[in-house]
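Here the complex is missing one protein chain, while the rest keep their positions.
As written, the chains take the letters A, B and C, and residue 1 is the first residue of each chain.
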Amino acid sequence: MDNTPLLELRSITKDFFGNQVLADVSFTLEKGQVLGLVGENGAGKTTLMKILFGMGVIHETGGYGGEILLDGELVTFQSPFDALAAGIGMVHQEFSLIPGFTTVENILLNRESTRYNLLVEVFDDRMRTLDRDMMQERALKAIDLLGIKLEGDMLVSEMPVGHKQFTEIARELERENIKLLVLDEPTAVLTESEAEILIEAVRNLANRGISIIFISHRLDEIIDLCDKVVVLRDGAIVAEKPARQTSVEEIAEAMVGRSLEGYQPIARGERLTVEPVLEVKNLWVDMPGETVRDVSFTVKPGEIFGIGGLAGQGKLSIPNGIMGLYKAGGSVFFEGQEVPLNNPAGALMAGMSFVSEDRRGVGLLLEEPLDWNIAFTAMQTQNRFLKPVLGGLIKWRDDKAIEALAQEYIESLQIRCTGPSQNAVELSGGNQQKVCLAKAFAVKPKLLFVSEPTRGIDVGAKKLVLDTIRRYNRENGITVVMVSSELEELRSLCDRIAIIDEGRISGVRPATEKSTEFALLMVGHGRKTPTEV
Amino acid sequence: MAEKHRLRYNSMESIKGFIQKVGWPRIIIGIFLFALFVAAPFVEVKVSTSISDTLVRFGMNGILVLAMVPMVQSGCGLNFGLPLGIISGLLGAVFTIELGITGFAAFLTAVAITTPFALLFGYGYGELLNRVKGNEMVIATYVGFSSVAFMSMMWLLMPLKSPTMVWGYGGEGLRTTISTEGFYLHVLSDFLAVRLGSNFFIPTGMIIFMLFICLLVWVFFHTKTGTAMTAVGSNPDYARAAGVSVNRMRTISVMMSTWLGGIGILVYQQSFGFIQLYMGPFFMAFPAVAAILIGGASVHKASIYNVLIGTFLFQGILTMTPSVVNSVINTDMSEVIRIIVSNGMILYALTRVTKSGSRA
Amino acid sequence: MNRKLLIRSAVVLVLIMVAVFLFIIGKGYTLLLDNKDFEYGGKTYEAFEMVKVRVDREEPIELYPRDRDMVMVSGKAHTIGITVYNKNYDEIGTRELKFRLKGKGSMFLLSMPAFGAELEPWFAPFKTPEL
Partner (left out) sequence: MKNNKKNKKNVGTPWERFKRLIIAYPVPALFIVISVLAIPASGFSIGYLVQELSTRLARNSFLVLSLIVPIIAGMGLNFGMTLGAMAGQIGLIFVTDWNIIGMPGLFLAMIISLPLSILFGYATGKILNKAKGREMVTGFILAFFANGIYQLVVLYGMGSIIKIGNEALVLSRGYGIRNAVNLVNVRQAMDRLIPVKFLGINIPLATFLFIALLCFFILWFKKTKLGQDMRAIGQDMEVAEAAGIAVEKTRIIAIVISTVLAGIGQVVYMQNMGTLNTYNSHEQIGMFSIAAILIGGATVSEAKIRNVFLGVVLFHLMFIVSPMAGKNLIGSAMLGEYFRVFVSYGVISIALVLHAWKRLKERERARAGLGLQGPSVGAAQEIEA
């Protein structure tokens, strides 16, 4: 037995244009070990895996620092195909399967067994014909490794989700030289029983000497399955422990537990006694990847209400559903009036406004000037910035008023731009976010939904954006519902925070509650306690 | 010193900016057209006739090109279904002649009859396009083709009586070309027309009418609805989030485009002198598409400015190239040049990397 | 990789050779069958009273004096057979020959009297007179 670990990372660092995302990440992984990699969204897990795989985006942004050793040898992968050739396989969170192909065809995608014929000499190897019997045999062998049963000729489009996940894993296993398998949130889409089977299969693989990096938010699974747990936070390893010596609580605490500079959770308890301004009952929203099933909560006037939770658990769909952007059901009352669902205009006219998490997709008219971006919603829903011409027959756009409005917000929000007529696409992320905020403020809302306000913007802009939200809350009395993946951001700004887990509220706590409590709610430990609203 | 340097730098930048803004294809075509005008006198082509012809064609085709704008702006892509609008115009024309109205009244009647047809067709066409988002252009093309073929059957079957239109003896249905003479031939063109000598003529009335329609469209895009339409084309998700009904805006834009197509063909006929039925409208979308693209529009952005510049450049080339090239090499290559220039331009626009395809 | 290039070049070469081969065997020629007096070496070979000409496997063609007919053939190698008759249409002789067309052009004039007399230049390329 030699003692060289299968994989060794030595002080991996990476920055994107000066923005440090990984700092001095080192760990080792032995042969046949399962390593659990956990961390909040944005902690650097994905980037780390991208580095390991030699993804193009890493090279395009200036490469990485540090060394990767595989079997004791230094490796630098130029592309994912190099990594695959070296025996590393990865199963991504999204399925990467051909819907009209069978299990076998998918497992052997682009690695089919073929037979020679003469045309190969003239054209190329792709003129070889498929050897279906051989393919069947190889695929079944890979499936056997997992210790489960899969139908070889079932089409992916007709498979249950679990089968798809197994097909993906089998595809990686089918590589002859597979040594290391990275599983990114493999159980996220599975039912409980399917997840159990998968965990068992992963154990099987480890017993056969394949090392595994297992990324998951389900901490119970991690404790249950892994030999070792590595916790990433803000691009650095904050804990590295054998799984037996740690607990869900300990990991959860390590994942979160940092505070934002200049902000402290504060208690404004006296406000919470007033009649609610927003009342949400049994809301369900059908938003892909972010579904919520049954959510009820109330928001008090003047409050900043936070909604947190891990990615994919459904927090984003709450504002999107209430604002009519995705199909939703249940009932929503604003100031005692029922708000029509599935009708963006209805929600806007009721006095609510929304800053979308999808800034470039939903939030902005990228190829139109700033003033349009800011004034458009107000113009369409409230008939402002219009001049009646010919006795009101024509509602003429008042370009001067629009420009003045934009100028006002450019100054008050410090939007860095050349002027109101600059196209939105040319601004930086932070300034684009400010434009989105300006758009939302321009309709003079009584309640503002802000979704992931600081995602993808630099630190300076982050603070400005959060300050702005707080200022408008304090000075203009706008009630705010803020959705964010960053717990500390929520704790710093909000009065109360609801945590969404698996499409339901797992708990609502005042922001002054300990981070660990929220972290536990996030990873599913609130599921067993009755929901308090 | 530094100031001077800055100035130079700026002017370099502004030239670059100008090229970027105007785009290479337009600059090349513009220079080419200019060269043709310069070369014309040397090869004994009368410049006055050329300019006059260009202006006439500019006025004739302007509104047909304008019919692209609403649909492009609302994100429906290039209006390859222009024949549908043209058909509504043809219906207007045919019924007007059946009623036997003459003169300027005839033109107004034709516009009046065209309008309901155009709105009806446009509504159906718009509703259809709302169901095939992302594939509008190829479907629009075939909707145009099918409607032309369908109307060909209708022209045969329509029980119209006017002797100007039905075949004299032994024929069936309407004639393939019907003269507008005695009805509304040149009613716009001759209004305030300027004539200098025998070969220079400015169809003032027609150009004024065309500019007037352009103005209407321009005004529309400055209203609340017009602004919403532009936003829908720019980012449908943004517009929806702002409470705008995306499908409704798209339908309105298609109705507008169809109506403009109908009016456009009436203006065309009053200048050209003939109503072309049957397969006449079949390929009419392509020159209009090419013209607006030459004017600088893209698959998802177009303006009145693009219409005016594009129509002038495209029609200028169509007028000038044959006359100049023919007298140089004694060959009539106009048709081939038209095909290559117009389709080459469309091809260029389609293969430009645009994000509009990725967004539903 | 070189091997592939070699094989591909060979395939292209074979294709070109096939094309040339097709060109040769498929090239169409017009044979003008002439039954006129033929002058050669100062001597006149008189036209036959009647001659049946058969080119390849086509139907025989009857030619009387001063007749000219034509057949379309493809390729250069052909057989020609004639049967010569006298005034009373009695058979007086036959001759058959496999031959290759030589010379440029797509039209050849075949003189029957010359062929009957086994003269060397019994066929020659034919130039269409300028119209």
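One rule holds for everything that comes next: contacts are C-beta pairs under 8 Å (C-beta built on N, C-alpha and C of every residue); 3 or more make two chains touch, one makes a residue touch a chain.
The shown structure was predicted, so the numbers you read here are calculated from the model rather than taken from an experiment.
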Name every shown chain in contact with the chain that has been left out of the document.
A, B, C
Given B:I27, B:M153 or B:V328, the residue that touches the chain left out of view is B:M153
Which candidate, A:Q33, A:Q136, A:T167 or A:T291, sits in contact with the chain we can't see?
A:T291
Contact footprint on chain C, counting only the chain that is left out
15, 18-19, 22-23, 25-29, 72, 74, 106
Touching residues of chain A against the unshown chain: what are they?
80-81, 96-101, 105, 109-110, 112, 114, 125-130, 158, 282, 284, 286-289, 291, 293-294, 327, 329-330, 504, 527, 530-531
Those residues of chain B which, in the complete complex, touch the missing chain
80, 128, 131-135, 137-139, 141-143, 145-146, 149-150, 152-153, 156-157, 172-173, 278, 286, 331, 333, 335-337, 339-340, 343-344, 346-347, 350-351, 353, 357-358, 360
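To be clear about the criterion, only the chains that are shown with their structure count from here on.
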Skim through the chains and flag the pair connected by the most C-beta pairs in contact.
A-B
Computed distance of Cα centres, chain C from chain B, in Å
63
Determine the centre-to-centre distance between chain A and chain C, using the mean Cα coordinates as centres, and give it in whole Å.
84
Just give me the whole-number Å value for how far the CA centre of chain A lies from that of chain B.
47
Touching chain A in the complex: which residues of chain B?
219, 222-228, 230-231, 234-235, 237-238, 240-244, 301, 359
Interface with chain A, chain C side, in the complex: residues 4, 7-8, 11
Name, in rising order, each residue of chain A that touches chain B in their complex.
323, 325, 344-346, 348-349, 354, 356, 358, 361-368, 372, 376-377, 379-381, 383, 386, 394-397, 399
